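The other protein chains are all here in position, but one chain of the complex has been omitted.
Entry: subunit A
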Amino acid sequence: MADTAAAGGAGGSGTRSGSKQSTNPADNYYLARRRTLQVVVSSLLTEAGFESAEKASVETLTEMLQSYISEIGRSAKSYCEHTARTQPTLSDIVVTLVEMGFNVDTLPAYAKRSQRMVITAPPVTNQPVTPKALTAGQNRPHPPHIPSHFPEFPDPHTYIKTPTYREPVSDYQVLREKAASQRRDVERALTRFMAKTGETQSLFKDDVSTFPLIAARPFTIPYLTALLPSELEMQQMEETDSSEQDEQTDTENLALHISTDDSGAEKENTSVLQQNPSLSGSRNGEENVIDNPYLRPVKKPKIRRKK
């Protein structure tokens, strides 16, 4: 029964493969493998003493077998890769089987059993020819430092580029012109947008759109915006400072930090010494302690002090 099923399957597939010549090679390969597995399952069933089996159960068993074998393969591959090899060895398989709960010791005996059936090798279907991809140019040979087992270079057209661009503009005048007009456009667009989205004032009663002025809005603390440099300016200042390494401002900055900065503290010391020599004695040793009444801690109220 298993034979018939297998034969029927084979015959069917033969006709199918004949009828569907155009199916892709991977499909073909898959079908062939599947057929072989079916034969194996059928023969195992026969071996177990079954007369016949329903197609659905054969299919199920095939499915189970396939996944079992796939798992062995996958697992073996992991083990072999784990030990930095590319080819699995016997021990990989053994470990895999052990891992999957299979008693390996029973395997030789099972293989040597008397009633086992020999299955013919699946018919060799001619290797599907992969249609040759359009090649353009000569593939590059590997450079010496790349081992030869690595894949070949892809076709040159996939990585060779021939960029097309205009000559960079280096003319000062044009650059300045461009920078200026770009900035102007950005500013104009931005302010127009702001004006469109907010309240505006106008210089002409009849026309509000040509020269829209963003409406004046009073601030709660007007001096802050007026005095503090904007972020842009701060950034700019840092840039120019770092680029110029202005000595004077640097030392000034140092001196301004009353913190633990050494050079700053020294500088303070000297200037204080010049200022009032009377303090010099007391100042030795205590570098950072500045005795200023405003820095002193606030006292707790005394009990007797009446408010």
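By definition in this document, a residue touches a chain if its C-beta (ideal position, glycine included) is under 8 Å from a C-beta of that chain, and two chains touch if they have at least 3 such contacts; residues count from 1.
The rule is simple: contacts and distances are computed from a predicted model.
Student: Pick from "ApoA-I-binding protein 2", "Translin", "Transcription initiation factor TFIID subunit 2" or "Serine/threonine-protein phosphatase 2A 56 kDa regulatory subunit" the UniProt protein name of the chain that isn't shown here.
Tutor: "Transcription initiation factor TFIID subunit 2"
Student: Which one touches the absent chain: A:E63, A:E81, A:E99 or A:E233?
Tutor: Within the whole complex, the residue contacting the unshown chain is A:E233.
Student: Specify the residue from the set A:R33, A:H82, A:R140 or A:R188 that touches the hidden chain.
Tutor: Once the missing chain is taken into account, the touching residue is A:R188.
Student: Applying the definition given at the start, please give the residues of subunit A touching the unseen chain.
Tutor: These residues of subunit A touch the chain that is not shown: 172-173, 176-177, 179-181, 184, 187-188, 190-191, 194-195, 201, 203-207, 210-230, 232-233, 236-237, 240-241, 244, 246, 249, 252, 255-256, 258, 264, 267-268, 271-272, 274-275, 290-296, 298-302, 305, 307.
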